[in-house]
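One protein chain is absent from this view; the other protein chains keep their places.
Letters A and B mark the chains in the order given here, with residues in each chain numbered from 1 onward.
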Amino acid sequence: MNALQPIRTWNHEALRRQARLERSTPFSRGKAVAARDMVSLLEALLEPGDRVCLEGNNQKQADFLAESLAACSPQRVHDLHLVQSVLALPAHIELFEKGIARRLDFSFAGPQAHRLARLVQSRSIEIGAIHTYLELFGRYFIDLTPQVCLIAAQAADAEGNLYLGPNTEDTPVIVEATAFKSGIVIAQVNEQLERLPRVDIPASWVDFFVVAPTPNHIEPLFTRDPRHITEIQVLMAMMAIKGIYAEYGVERLNHGIGFDTAAIELLLPTYGESLGLKGKIARYWALNPHPTLIPAIEAGFVERVHSFGSEVGMEAYVAARPDIFFPGADGSLRSNRAFCQTAGLYACDLFIGSTLQIDLEGNSSTATLGRITGFGGAPNMGSDARGRRHASAAWLKAGQEKNGGQTPARGQKLVVQTVETWREPGHPAFVERLDAWQLKQDMGMALPPIMIYGDDVSHIVTEEGMANLLLCRSPEEREQAIRGVAGYTPVGMARDHALVENLRDRGIIRRPADMGIDVRDATRDLLAARSIKDLVRASGGLYQPPKQFRNW
Amino acid sequence: METLHLDLPAIQDASLNPRAALYGVVSSGNLEVLVERGHDATRCVFEVQTAAHGFVEVWKAVLTDFAARHPVGGLSFAIHDAGATPAVVSLRLDQAFQSLRGA
Partner (left out) sequence: MRGLAQSYREALARLRVQALLDPDSFSEWVDPAQRVTSPHLAALEAPVSFDDGVIVGQGLLYAHPVILIAQEGQFNGGAVGEVHGAKIRGALLRAVRDKPSAVLLCIDSGGVRLHEANAGLIAISEIMRALFAVQEAGIPVIALIGGTCGAFGGMGIVARLCDVIIISEEGRIGLSGPEVIETVKGVEEFDSRDRALVWRITGGKIRRTLGEATLLVDDDIAAFSAAAGEEVGARPRFFKKRRLTPAISLQTLQAAQQQLSARAELDAEIRDGQVLWSRMGLGDQVSLMSPEQFNRRLEALES
């Protein structure tokens, strides 16, 4: 009877990989590919409908490979399914405009948000889903495994070992998923070296590498020039430090990348120090090496920082502070987005960041009409980790507040949204309905692109005061707590004044004066650095800011 | 430019002895406010010139709250606004008033 069974092959993927490699032979010498042969190699190797991860990170971009892919003939290479965290380059969009790619699963599209929305409206693209980073990385191993990945590294040696440099970001997780599922790994490098400073990706996982004509593009996304921090942001930072960091004893945390949180970083050595908080708060961080963190590091507030990526200009500073950061034996930073996101989700007690819109349930979104931005790191880090099982003082206190003062079975993450009530005249941050809902309808999405869900948010800080949503006992209280800090936005002016005063009496809403903060103290003189040059000085000359941030 | 005149009831703090003084600056997203002695101890007068159109109701709410928050009877506030948010307006007015009290 077994003779009648058809014979099933169990190595179909390996055979397919072998065929791809054989088709590529004319265009490579061993693993090395000349830059001019890259388009031909891709055309030979790719098959229509392939799932391709084109490494696009927050900062580091496989730009040469992206341009090479965009230069392929759509007759030969078409209908690709791109699975990548960030859509940052014009070439990424061109792939869809030319029909080389058709489907996209991604996380973030900041710089290309507008063009992406137009592609959706013209039906030139199918979007699978907009993911959080960890979610997308998870799917790389389940149902979105790349058949080919195009990655960026700092250097290769002759064998094809790779050194990733300080900006690791997504590379390890992409390569792991591709290389161990019979996929093809192609790397662009800035240089070929006889001997690498360290091996981050072993040659046996790498199929091809190419020395790109120009070094890969890196954007200094995490540099916030202190001169743009407003006194309103200083005021809100004072409230966050005194009303949240100090009260809960927050030692482990992650910050967003806006000026609001940069203000907090720069207030730690001045205002935080004056409150006697050194050694008590903000000791352990999941954070890229923000230049605005330098004064707090130098002042002894910060004890450890693990990073998703690096930041342009921070290389020498990071190398000179090995106790704080995670350098390799060679001295340069080792970062890793997947691990740092995990740390932010499970090992931090607080996330604080800003947003563009908050609704009456506390849902927040950075999506606005006509733009599909997706999410950065906020959704993973700005959510309560239901799988967490270790306790900390801050986590327990927040859990207790949420549980009506009773000792709970689990704690609660502090998720703080800090936002000025009006971003500018005509643009209130507090709204009855998020633009995300309209966007869902216009773009035919399954879900509205909500960055942080209201039920994860513990506090909202505005210039008017702070709302502690953990203490609210009904949806009505929650709504009034949000209206009660929404200032002179239409949402704020529609508050029930009596109920808001009641919430204030119960400490659910606290004004600056209720926290012992005098608004007159909220000046830029309180910042530990008011300019990029102050940051350079604070670093002892180790921080080397990119030229667009210098005035010397 | 849009102009707004508002005359509100207010309590006076007799210990204040205001000399005319100017706070802030007319630059984008900011405003200047000139504080002077008014004519009626039970009223507070506001004259606003603003570059942002369509925000009269917001201005009224911000100024009414300010006049209720502090004993500003007998004072007049003349404002040149270049698109400041309500947060900045409130902060600037509070700073101006606190400075009158004498640092």
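Definition applied: a residue touches a chain if its C-beta (ideal position, glycine included) is under 8 Å from a C-beta of that chain, and two chains touch if they have at least 3 such contacts.
These figures come from a predicted structure and were not determined experimentally.
When you scan A:S124, A:T270, A:T368 or A:N403 for touch with the missing chain, the hit is A:T270.
Note on the undisplayed chain: of the listed residues A:N11, A:T25, A:Q121 or A:N551, the one touching it is A:N551. Note on the undisplayed chain: of the listed residues B:Q12, B:Q49 or B:Q98, the one touching it is B:Q49.
Touching residues on chain A toward the chain that is not drawn are 227, 266, 269-271, 274, 521, 524-531, 533-534, 536-537, 541, 547-552.
What chain B contributes to its contact with the hidden chain is residues 1, 20, 22, 24-27, 30, 32, 34, 36, 49, 51, 78, 80-82.
One rule holds in what follows: only the chains that are shown with their structure count from here on.
The distance from the centre of chain A to the centre of chain B, with each centre set as the mean of the Cα atoms, comes to 42 Å. Contact residues of chain A toward chain B in the complex are 230-232, 235, 420-426, 462-464, 487-488, 493, 519-520, 522. Contact residues of chain B toward chain A in the complex are 29, 52, 54-55, 58, 61-62, 83, 85-88, 90-91, 94-95, 98.
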